[in-house]
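To start, the structure itself, in structure tokens.
Only one protein chain is missing; all other protein chains are in place.
On to chain A.
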Amino acid sequence: MNTQKLKSVFAEALDIEESFITDELTYNSIAEWDSVAHMALVAEIDDQFDIMLDTDDVLDLSSFSKAKEILTKYDIAFD
């Protein structure tokens, strides 16, 4: 369920189709995921999962799979 939730957060923040979002999707690999979108993405993750990502995690969040790994630290489980 959280995977789906994170997917829609990505789709919303990066303004792309959910079908494009795979584990391999990485920062700066598509025009839509630039620093402006990254800010929006971080804000959206904070909001939707009700957390506040740390500096290191904001910078580390460089792919969809990395995002899941990071969120696990904030007690958000992915299947």
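FYI, a contact is a pair of C-beta atoms (placed from the backbone, for glycine too) under 8 Å apart; a residue touches a chain by one contact, two chains touch by 3 or more; residues count from 1.
One rule holds in what follows: contacts and distances are computed from a predicted model.
You can't see one chain of this complex, but its UniProt record names it "AMP-dependent synthetase/ligase domain-containing protein", from the set "Alpha-ketoacid dehydrogenase subunit beta", "3-oxoacyl-ACP synthase", "ABC transporter ATP-binding protein" or "AMP-dependent synthetase/ligase domain-containing protein". Note on the undisplayed chain: of the listed residues A:I21, A:V42 or A:I70, the one touching it is A:V42. Residues of chain A that touch the chain left out of the display are 27-28, 34-36, 38-39, 42-43, 54-55, 58-60, 62.
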